[in-house]
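So, subunit A:
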Amino acid sequence: MTEALSTTRTPAFEARLRKRYAAERRFRAAGLGAILFSIAVLLFLLITMTINGIGGFQRLMLKVDVDFTQVALTVPPGISDRAAVVRALEGQGLPELVSFSAERSLGEEAAAQLNPNAWRIVAADVAANPALLDGEETFALPAGNRLAAAYSGGGQAELAPLANSLAAEGKLSKNFDPGFLTRSDATDPQQVGIWGALKGSMLTMLVTLSLAFPIGVLAALYLEEYAKRNRWTDLIEVSINNLAAVPSIIFGLLGLAVFLTLFPNMRSAPLIGGMTLALMTMPVIVIAGRNAIKAVPPSIRDGAMALGASPVQVVFHHVLPLALPGILTGTIIGMARALGETAPLLMIGMRAFVATPPDGLTDPATVLPVQIFLWSDEIDRGFVERTSAAIIVLLVFLLVMNGVAIYLRNRFEKKW
Partner candidate 1 sequence: MQEHTVKAFDEDITRLRGLIAEMGGLAEVAIAESMQALVTGDEELGNAVVERDKKLDALETEVDALAIRIIALRAPMADDLREIIAALKIGGVVERIGDYAKNIAKRVGKIEDRKRFEPLTLIPAMAEVAAEMVHDVLTAFAARDPVLAREVIERDAKVDAFYDSIFRNLVSYMVENPATISSAAQLLFVARNIERIGDHATNVAEMVHFAALGTLPPER
Partner candidate 2 sequence: MVTALSNKPKMSTRDVSVFYGDKKAVDSVSIDIPSEFVTAFIGPSGCGKSTFLRALNRMNDTIPSARVEGCIELDGEDIYRSKMDVVQLRARVGMVFQKPNPFPKSIYENVAYGPRIHGLAEGKAELDTIVEKSLRRAGLWDEVKDRLTDSGTTLSGGQQQRLCIARAIAVRPEVILMDEPCSALDPIATARIEELIDELRGRYAIVIVTHSMQQAARVSQRTAFFHLGTMVEYGHTSDIFTNPREVRTKDYITGRYG
């Protein structure tokens, strides 16, 4: 036996063998390198975003002691509407009390840097808890835009020493600002929030999904299961494949031309935005759906048919459940693309300044990518951090959306 081995392992053979193993090692190294490079790029993106954006979740606050006993303020009883209470307090002179308290706590110079709308926070707290009016309370109130810019190192440099001294005294600090996620767009970067755009994105995605998914899946089912193979179906297949590759701005033009002539009053509405994005997402779902349905083994269909299942039963009891993981993958891809689309939504006008979050599908709204785009255009330096923070919010939203879809897909894969 050993003789047979040695006759084949000639030096030439050994040299070839070494070269083959070397080629294997090179290939594996190349693959590993590609993966490491991709991970590095991803980590770089995430880390830079986080570093830049972490500041966006914070707000510069000034500590102000307010003594309510100095002024006779009362909360009108029996009024449940928060806004009415705030107006009442305003009429009673709450803003002046706040300014006076600020001057007492921080000094005249610093008080001038207080955010002009800071009193509203005090008013909201009082409206929520009228017992505050009986004593003193310390509030953390947002600083004005200029002081915030100066503290960060930009803006008017002359305010910087004031900012630093206040910080040294402990009266100025940058705190985590949860209001960023609950407030809407504003002109003042200290008061701006992402909730309006977030809600707009959610509503738009809802419309997109509820239109694109059923239409896409049903189209895929029909094309694969029922349609005869002839020139017409070939033409349809080619058209859908091309549709998936069309630049998104074309869909914006379509939305502008068709949807807005049909519904001229709903210019910035999530309904219109959703419909436009649905047009864009549907071909992706159809293509993924067709491939997933094609991958269902014919033996399963045969088995079901041989039991006497009708074609609809075969499709819905057997084919669709097995194809669902693939369809969901296509949906994830399509929806992720739709979430990040800016161009078509800009075309249909979802670029307006929207200060209040949309209540329904037909109210004017904006979406996260558009909001990011608008903020990045602002001159005020305070918006830079906010823009990065908004990008982080967008990424988190995307991850959550994908996470839900992947969970659903895994659940279906395990079940069937």
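Behind the choice of candidates: all candidates are chains of the complex that A comes from, given by their letters.
Note that a contact is a pair of C-beta atoms (placed from the backbone, for glycine too) under 8 Å apart; a residue touches a chain by one contact, two chains touch by 3 or more; residues count from 1.
In this text the structure is predicted, and so the values were computed from the model without any measurement.
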>> Using the contact rule from the top, which of the candidates 1 or 2 touches subunit A in this complex?
In response: 2
>> Quick check on the complex: what are the subunit A residues that touch candidate 2?
In response: 228-229, 297, 299-310, 313, 317-318, 322, 416
